[in-house]
Every structure is written in C-alpha cells, then in structure tokens.
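With one protein chain held back, the other chains of the complex are shown just where they sit.
Chain naming follows the written order as A and B, and within any one chain the residues start at number 1.
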Amino acid sequence: MEAIKIYLTLFATSIKARMEYKASFLFYIFAILSFYIGQIGLLFVLLNRFHQIKGWTMGEMVFLYSLHAFAYGFTNLIFSQLINFDKMVVDGEFDRVLVRPLSPLGQVMFSKFEVSTAAHLIIGSTALYFGSHLAGIVWTLNKALLFPVIVGGGVLITGGIRLMVTAVAFWTLRNQSLVHTVIFSSKEFINYPVNIYNNGMQFFLTFIFPIAFINFYPAHFFLDRSGEGLLHPALEMGTPIAGIIVFTISIFTWRVGVNHYQSTGS
Amino acid sequence: MNPKLFLKFVSISFQKQVTYRFDCFVGIVNGFLYVFIFTSLWKALYSQFDTTVHNGFTLTAIITYAVLVMAVKISFTMDDSIIYGKVMDGSIAMELIRPTSIFFMNLAENVGHSLFHIMARTVPIVIISIFIFDISIPFEPVRLLAFLFSFLAGYVLISMLNFTAGLLAFWFVEIFPFMLFKYALFTFFAGGIVPIDFFPEFLKPLVNILPFQYMLYFPTVILTGRIPLTEVHSIIIAQLMWILIMGVICSLMWSAGKKKLVIQGG
Partner (left out) sequence: MQEDNIAIEVKDLKKEFKVSSSGKGILGKLQALFHRRHKVITAVDAINFKIKRGEFVGYVGENGAGKSTTIKMLTGILVPTSGSAEVNGIVPYKNRKKNAAKIGVVFGQRTQLWWDLPVCESFDLLRVIFRVSRFDFNRQMEKLEKALGLKPLLEMPVRKLSLGQRMRCDLAASLIHNPPVLFLDEPTIGLDVLAKENIRNFLSEINREEGTTIILTTHDMNDIEQLCKRLIILEEGRIMFDGETEFLKQKFVHEKVIEVEFHEVGCVIQGIPGVTVVREQGCKKWLTLDNDNSGIGEVIGTIASQYKIKDISVKEPSVESIIRNIYDNRIRLSTP
C-alpha cells in the first residue's frame, strides 16, 4: 500500500515537471491527432476505392483501429519512459535508481508522464463511436464488460513487448533501432486485419509476437464475425491470457537484464 | 562550399552511422517489414476483384511501386533533429563565425547519413524483394538518368523541409509537435503508402499545391515507368521550382533566426 503511495508521489512529480511546458501541450496533442487522422484518412482513401479489405468494411476497420488506439494510449501512460531507457543505461543514470529502496522498474515507469495518452484516448473514443455506429455493433452487457478487459490485455501485450525491448539495452546498450522496429513500426501490422497476411505471418503475429490479440481476434467477438484466417473461436478471448504470458516473460527478462547492468566507467 | 570540405563532412557523418552491427540488421528488418505489410495489403485488395487494373496500376505495378517507394523513402533517411539540437544547446552560434554555409553543412551531414542507409538498408531490401516479389522495372538508360535527377531533387527538397522545421526551434521551445505534424503531412501526401493516383478527386487540388508529392511519389513513378519519358522533364522542372521556393523560405528563416540570435543571445 505504502509503495503505491510512493509511486503516486513520483508520478505527481513527473506530471508537474511536464506541465512546465504547458504551451506546447495542446499543440502536441493536435500534432498526434493529425498523424492519426492522416493514417485513418489513408484507410479511407483505400476503402473509398476498394470498399473493403478482405471482408472488413470501413466501420469494422475503424473499430479495429479503436481497440488498438486504446491499448496503445494506456500503454503510453504507464510505459512511456521505457522508450528512451537506453539513454539511462548509456549515461549510467540507472545507477541512482538502483540505490533507492524501491523497485527499479517502478521508478523508471513513473519517472515520466506522457501527454500523448490524451490524444490516443480521443482517437480511440471517436473511432469507437463511429466504428460501432458504422459497423452496427450491438452492445450487450457482456460486450461492454469485456471491452475494458480486452483493452487491459492489449496493454499487457504492448507493455510487455516494450519492457522486453527495453531490457535488451542492458546487453546492447543502445537499442533505438530495435525500439523503432518492434514498438513503432510493428504497429503498422495491426492497422489492417491480420488475415491479409500469409499463414506464416499470421502464425507469427498470433503465437510468437502476439499483437494480433490486441485487436484482430477480440474484434471478432465484438463484431459477431465468424472465423477467418487462423481464427479458432477460442482465440477471440485469448487477449488477457496472451497479455499475462507476454508480461510475465518480459518481467523475467527485465530482472535478468538488471543483473547484467554494467554502469559506466566514470 | 568547398567540395572537399563537403565530402569530409559526408564521411564523418557516414562513420557516425556505422556503429552497431545489430542496428544494421534491425534496420533491414524494419524496412522489409513495411514492404511486407504494404505488398500484403495490395495483394489482399486486388484479390477481391476480377478487374486487374486499378487506377492505372496492375498488381505487378503496384507491388513494384510499394517496394520502390519504400526503397526511396529509406534512402532519404536523415536525422531531422540536428538543427534543432544545435539551436537548443546554443552551438548554432558557432555557425555564425564559420565561413561555410550552414545549409550545405547540414546537407553534407544528411548525405553521409543517407549513403549509409542506402548501402546498409536500401540495397539489401531491394535485392531481397526482387527475389520474393513479382517486380518489374523498365531498364531504359534515359529513364534511370531521369530518376537519378528526380531522386536528387527530392532529396534536396526533404533536406530543406527538415532544415526549415529545425529552424523553428529559434521561436519555439519544443518543436517535436512540428516534427510530428510535418511527418503526418508527409506520410499522407508524399505517396509513401498510397500512390497519389488513388486519391479521390476532391483531394487532388490540395495534393497539387503541396510540395510533398515531389519528394517521394514522382521520383518513384519515374523509375517504375508509369510516367512516359516525354513528360519527365516537366516533373523535374516542377521539382526545381519547389527547390527555389523552399530555398527562399530557408534563407528568410535563417536570417530571421540569426537576427534573433544576435539580439537575444539565443
């Protein structure tokens, strides 16, 4: 309990530090929004011409997008500092984290506040609204209750992946190229329904790098779609389990990594 | 700027890139990931119809476009935070007392950066893609020459765009939102994902008054053979015109920034 209080204090401090730059706050959110509007705009351009993508209509695509945006937004809120973590390792800044009586991971996670979450939540909610409307989703109590669970599972998946990539910095020092590929570029995979890829890639995105669980599989449940691609009905509900597995492995990797930390020569 | 000095800077910047073997490898994976996603997307879209030509592209043509536009984009990789960094840490003041033009020095750094990415990423990705995908590139010497011109012009344009964006740091504390906004516009309008031909009519006027299509789309379609050789010159002329316009903007902003630097001491 006390630990939670401590983390909240740390978090409050990082928010305070972030608010020093209040002027750019709104513009920052606007810029992120513009980026996603551009991305959705391109989807729109394609669907305007081709009507659907492997059986997924505009509304369904937008819903797919909303699940992703929510998971990503909350992940940014909690795991944002991990993106630049390699700098802490290279400069030896991680030293001071280790000499405090608090979990190193907790300290790193709460040392920065990421405002982009707001933008993602705006995008996510808007997409959710229009997506449900266009795709004609029938919201039952079941679906409404499961929605946060699925988003939570998605957060564990993206957060776990982030943590694993971060831990690589303990061995390689710099990991920006990996961060770029695994955290940012790979997002592009699930901007589209996963059944557009060949079976090998679908397998990869399901069982090895399981980001298909963030939106593709659970979307079937919400949209009442029947199976396609690699889909087995059981996978529809696989998100929380995938999340827990990924996150557990990532915590383990992180622990091993911390013991491998080399600090710096000066 | 003295060409010898220019080459010296190119070489320094090139060497800075060659640091981590791991990074090189991940860089190739990253580029190929995009190629894979977009070729899969186009295949899925085309497979839904009996017609084989959409907006003037056969499946082979659109796959060729997807591979080459990514190759061009990767070749254009540059560090757009150099100028920003120099303004922020005050080292831009050094540029005032150097006899060399800051724009050309920045260009040299970018060229070094890009040469490395061409060698370490573009070439391997294109080679892999030729083996995996059905690609056709017309081999006409004149066309290759025209492509080279157009490619270089596009390169200078992007360099100028990044340069002006970086100079905004004279007036704004945080320019990351600007960079993101620039990136959003670039992603949508440059044709890096969806070629301009697929854009709905109402967007065409907007596309035409912006410089972005001259950065990726036109160099690429010159190479793929979509533009008849007889029309190539008009495109290159338009590119040169944009270079002129951007050049004026660059130097206006630079002299305004210099004035601010001298008066306020940065």
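Keep in mind that, in the parts below, a contact is a pair of C-beta atoms (placed from the backbone, for glycine too) under 8 Å apart; a residue touches a chain by one contact, two chains touch by 3 or more.
As the structure is a prediction and not an experimental result, all values here were calculated from the model.
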- Identify the residue among A:Asn142, A:Asn198 or A:Ser263 that touches the chain left out of the display. A:Ser263
- Note on the structure: Even though one chain is not shown, chain A touches it at residues 2, 5-6, 9-10, 13, 17, 20, 92-93, 95-96, 98-104, 259-263, 266
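Heads up, the rule we're going with is that only the chains that are shown with their structure count from here on.
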- Between chain A and chain B, what is the gap in Å from one C-alpha centre to the other? 28
- Message: Under the stated contact criterion, what part of chain B meets chain A in this complex?
- Response: 19-20, 22-23, 26-27, 29-30, 33-34, 36-37, 40-41, 43-45, 47-49, 54-55, 172-174, 176-178, 180-181, 183-185, 187-188, 193-194, 198-200, 203
- Within their complex, chain A touches chain B through residues 21, 23-24, 27-28, 30-32, 34-35, 37-39, 41-42, 45-46, 48-54, 172, 174, 176-178, 180-181, 185-186, 188-189, 192, 196-198, 201
